[in-house]
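In this view, the complex is presented without one of its protein chains, the others remaining in place.
Letters A and B mark the chains in the order given here, with residues in each chain numbered from 1 onward.
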Amino acid sequence: MKRIYFDHSATTPVDREVAELMLEYMTDKFGNASSVHAFGREARKAMEDAREKVAALINAEPREIFFTSGGTEGDNLAIKGVAYANRKKGNHIITTGIEHHAIFHTCEYLEKQGFTVTYLPVDENAMISLEDLKNAITDKTILISVMFANNEVGTIQPIKEIGQLAREKGIYFHTDAVQVAGNYPIDVKELNIDMLTLSGHKFYASKGVGALYIRRGVRVEEIQHGGGHERNMRAGTENVPGIVGLGKAAEIAKQDMDKKVAYVTGLRDKLIAGVMEKIPHVKLNGHPEMRMPGNANFSFLFIEGESLLLNLDMKGIAASSGSACTSGSLDPSHVLLAMGLSHEVAHGSLRVTLGKGNTEADVNYFLDVVPEIVERLRSMSPLYGS
Amino acid sequence: MKRIYFDHSATTPVDREVAELMLEYMTDKFGNASSVHAFGREARKAMEDAREKVAALINAEPREIFFTSGGTEGDNLAIKGVAYANRKKGNHIITTGIEHHAIFHTCEYLEKQGFTVTYLPVDENAMISLEDLKNAITDKTILISVMFANNEVGTIQPIKEIGQLAREKGIYFHTDAVQVAGNYPIDVKELNIDMLTLSGHKFYASKGVGALYIRRGVRVEEIQHGGGHERNMRAGTENVPGIVGLGKAAEIAKQDMDKKVAYVTGLRDKLIAGVMEKIPHVKLNGHPEMRMPGNANFSFLFIEGESLLLNLDMKGIAASSGSACTSGSLDPSHVLLAMGLSHEVAHGSLRVTLGKGNTEADVNYFLDVVPEIVERLRSMSPLYGS
């Protein structure tokens, strides 16, 4: 059976070139980067090369890049690290109602520790308003954390304007760019970003490795204690193969990024147009223009996401859903609810996320099989046609 | 030039079989273990297989294994996790003066948060005394954390007796077994261990992955917040390739472990005997019998460890040292000092750690080149012969 992968926001395959480089740094050049001998120096050099490449991807300085075990750790370090290090300045944090759980649950945890958190609302396209943000700022605000682009509906926030506002007010600005880094251009200097989280497995590097960019001068306290790795910001033997792979993936991502963005956007637009044309009672979730190249998110009214996913899976198509049933939780996606979708509509959501490896044939196949699946499920639904 | 790796306590090469399996789970079976589709199910199944294998390595149940990013994270989670979850029961922790920085600095951090920590002293062989441990227990003691074997001098603690004492007193017992797991038999049930940290890169799996064993029923609070991965104990997209590799390495380690232990011990004993015979003014650090199979740690009087390392490196031999100069810190190894070594003697320490890939020829080469290096450095030393 054909296997089509349309779930690039969940994770991406590792580029073969990246994986093979990692293999070399596991079996052959396997030294611990802290060792003084030849094996160690070889590892350290490769790690520092990778740091330069990751820095180049987002126009940061190498010394502003701190390697982590992934996006979740990066988010934890950014939020807790700033909160703990700047407690004397204030205890107020501003974020949004559509952040990833790595931000959301970290903020909830900090609330139990005496911090106050404002969760900005979003409009029906999942956009925050700069006005709301301005109004939320108090003289106790130490951090603004707004995700660069949403992982479910793909909406890209006005990052530059947020950065400018934060800079003017002297408040640190962190952005969770896990969906964005490597898939869409980022310039931390131009965008006034103080901290940025990225994760390897979202742009063709491995799971288990990521980085946090911390602008020089930003005060952050480490949260994982031990040996003084990463200039005391993140203890733990450095994951050299993972890091080397992250560097390679960053290098590849930077090459012809505009071309790849255009290619993926083209496929995605074709897919959206096809779905809207072929299937009635469909809603496109997320911003019509300000959205990630690979993201399409639909609500198919009258049906439920998990059944849709399972049917697609039987046809060899991998996608995801914001339905509660998928995640095993009681509520559907907090993002879709925050955008004002009703529970029913949220339950019927399907996220299709394309990557550079997808082809027009994949999209055509999808457009061939989805209408009949939707039709079949609707014919079984008590909500439909009544 | 010959390259001989004698620094297995710092890190090990990844077994080719392990690395190739990881490659497969990066490029091909690359799904996110949380996804419901075929790619996701394939990843989850492989991850759960790995959990069984890691559990089998230490005679735990699969559901007692929680994957982490390595030993440092495991230690942080164990110590902070128990401290935060059991704060109401007490605020006293007992550990030793020779723990790895991952334990030591975590404890220091907790001291700033209102916890009290007792650091048990060790004798000249780096052994703690059960009597000291007994005396340190108060009715506020919630955790005893004693490393299974020391990473510098290899001394193995009386784990079973500590576990028994802790069990009798109803106090949780954690052990940092990063040096031990995969290299020496462990049975958590027989040894009464409640929590145990292990790290992949110390037994031929990759850097960036490890596990914490938490006995069923032990109360631990998560420290990394986000999606509810690892049954809410450790948020973050699971490092599937790393985990699959960890499982494979655990499986390989379990096969013929006794044979490998005997083989490495044999080589190590030959190396120790050769050094003691050929070089005057040498001290063997660590316990004469209760020590890790691969560990030899010497103090070469009158010379300094880093110069020794650099000279060995020029001959293609990779080893390590507890000298302050190696680490860039001001003091030499806290372990050697805790054992009562003077600063000079600690500065002249050399750690040689053997692994299953070493051969008798490696040992012979070492015994050939070391005497002249030591002699040359001593001839330059103002401390020697004066």
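Note that in this section a residue touches a chain if its C-beta (ideal position, glycine included) is under 8 Å from a C-beta of that chain, and two chains touch if they have at least 3 such contacts.
Rule of thumb we're sticking to: contacts and distances are computed from a predicted model.
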The chain not rendered here carries, per UniProt and among "Scaffold protein", "(Fe-S)-binding protein", "Glycine/D-amino acid oxidase-like deaminating enzyme" or "NADH dehydrogenase subunit M", the name "Scaffold protein"
Among the options B:53, B:92, B:202 or B:347, the absent chain makes contact with B:347
Of the candidates B:85, B:257, B:310 or B:367, the residue in contact with the absent chain is B:310
Of A:36, A:296, A:338 or A:373, the residue that touches the missing chain is A:36
Chain B positions in touch with the non-displayed chain are 302-307, 310-311, 314, 323-326, 328, 330, 332, 342-344, 347, 379-383
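Definition applied: only the chains that are shown with their structure count from here on.
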Between the Cα centroids of chain A and chain B the separation in whole angstrom comes to 34
In their shared complex, chain A is touched by residues of chain B numbered 3, 5, 7, 10-16, 18-20, 22-23, 26-28, 30-32, 34-40, 69-73, 75-76, 100-102, 105-106, 108-109, 199, 201, 206-209, 223-228, 235-242, 306, 309-310, 312-313, 316-320, 326
